[in-house]
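All protein chains but one are shown in place.
Moving on, here comes chain A:
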């Protein structure tokens, strides 16, 4: 439809309560006489549309004993965690908690759950492809060239625990066999680790001392004040 320009009122208010044109003049202006004339002296009248007959609902067979309150509907959609400005793909991070606390690690990408995907690289400091929470991480200003790495295939589903099929029959022997299988890391994951680490290692070896840096753990020593340190 053509855009409507802002309509100017036909009967402006001069002062509050007093309009410009009288009732009879407005009747004429609005053309109500013409509408009446078209309709043979009377104002056109439309009958009400026939009301749709309501569907007969059978009364329910069962009423619950107590009136239960319905909880209010919650349409909140949680937003993905905001990534700190200092953390960009390729940044060296210092892990602060968990098994690898103090390790310096390379950041790859942020997953859809908000967690950060991170790798040692494994050969340098033993940290595999792993998810890490942003809150337990210090972002340093050291960056590694990450352009040769393809991290498209990694998402939260990749890190989900393997679901164990229930085995009711057969006891001790079955359990031992299964335990052994589970503890060994599937070769697919090992290959993924190697594929991600290979270009990273090349980029790291290009910078002097960076390999040793990533292999060392971060510790606070005498006189170091974290709030005064620049990372």
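The criterion applied here is as follows: contacts are C-beta pairs under 8 Å (C-beta built on N, C-alpha and C of every residue); 3 or more make two chains touch, one makes a residue touch a chain; residues count from 1.
Methods note: contacts and distances are computed from a predicted model.
Per the UniProt record, the chain missing from the shown structure is "60S ribosomal protein L14-2", taken from the list "Gap junction protein", "AP-1 complex subunit gamma", "Acyl-CoA dehydrogenase" or "60S ribosomal protein L14-2". The chain not shown here is touched by just one of A:92, A:116, A:149 or A:203, and that residue is A:92. If you put the hidden chain back, the residue from A:57, A:152, A:188 or A:228 that touches it is A:228.
Hidden from this view is one chain, which touches chain A at 92, 94, 104, 140-142, 209-210, 212-213, 216, 218, 228-231.
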